[in-house]
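Structure record follows, encoded as structure tokens.
Every protein chain but one is kept in place in this view of the complex.
Showing chain A:
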Amino acid sequence: MFPVETRELTKRYGQLVAVDRVSLTVRPGEVYGFLGPNGAGKTTTLRMLLGLVRPSSGTVRLFGEDVGQSLGDVGALIEGPAFYPYLSGRDNLRVLARYAGCPAGRVGVVLDLVDLTDRAGDRYGTYSLGMKQRLGVAAALLKDPKLLILDEPTNGLDPAGMADMRRLIRRLGAAGKTVLLSSHMLGEVQQICDRVGVVSGGRLIAESTVAELRGGARLRVVADPIQDAAARVRALVGQDRVRVEDGALELDIEAGKAAWINAELVGAGIDVSELGVRERELEDVFLELTHVG
């Protein structure tokens, strides 16, 4: 029984297919990164998970149940925080606690969690964007949910706030909560997510662990003459595992073979001026997958 399971989830607006047969699975206790460029269908998918938008076809199951029956275990912050500007942060949470049917004592607990207790008595309308964002996360945590859906939770936060939010998400993950995190901050996702799903054009184009998606490290060799070096290395490791990029060789081989490659090139009279391991960042993978840049 997965916290989130969608099958062939589709949303059409007239001719536009906003979400196209997305089947994703979020496993218990994991922090799942949900990535995609603007307009890829991330928020529409998240809205369907919460029953705010009805799917054109396909199914959503949260903890094995239909959406309408299972939101008791779900907390969410979708597309930015939204509260009543004339109420204080604390009173906004009190109102929401009544809807959620959770004890009023939770309000103080979640305000502490997001470090907003000092300003909780101020009107929401006077909050900075970062404070609004933290109140949004506090609201998502009100029910002490098993599944937390966070859509761009670090928007508007300063670097310290972003670091705090990362720590909070990690802590929630470590406490056994499942977190579905949509974010543009790929460095952040790389740091805190166990698995990621990448959507583009409404379709889920990749779903894997962060490590698998980034792939193995590559060997980078700067040599002279570069074409001779490329020919020599291709003969050694295979044609398709060698690329010439920005005047250097990118070798898709284990880092442990660096010394052997160096010896072979030097033995062939080729000057090697630089030899190093290059790890692909999640951002590189994301841009490749979504054909951006």
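Quick note on the criterion: contacts are C-beta pairs under 8 Å (C-beta built on N, C-alpha and C of every residue); 3 or more make two chains touch, one makes a residue touch a chain; residues count from 1.
As a working rule, contacts and distances are computed from a predicted model.
Chosen from "Nitrous oxide reductase family maturation protein NosD", "Enoyl-CoA hydratase-related protein", "ABC transporter permease subunit" or "Transketolase", the protein name that UniProt gives for the omitted chain reads "ABC transporter permease subunit". Taking the complete complex into account, A:50 is the one of A:50, A:236 or A:289 that touches the chain left out. Residue-wise, the contact with the chain that is not shown comes from A:100, picked out of A:17, A:100 or A:255.
The residue touching the chain not shown here, chosen from A:63, A:83, A:127 or A:286, is A:83.
Where chain A meets the missing chain, the touching residues are 47, 50-54, 68, 71-72, 74-87, 91, 94-96, 98-101, 136, 139-140, 142-143.
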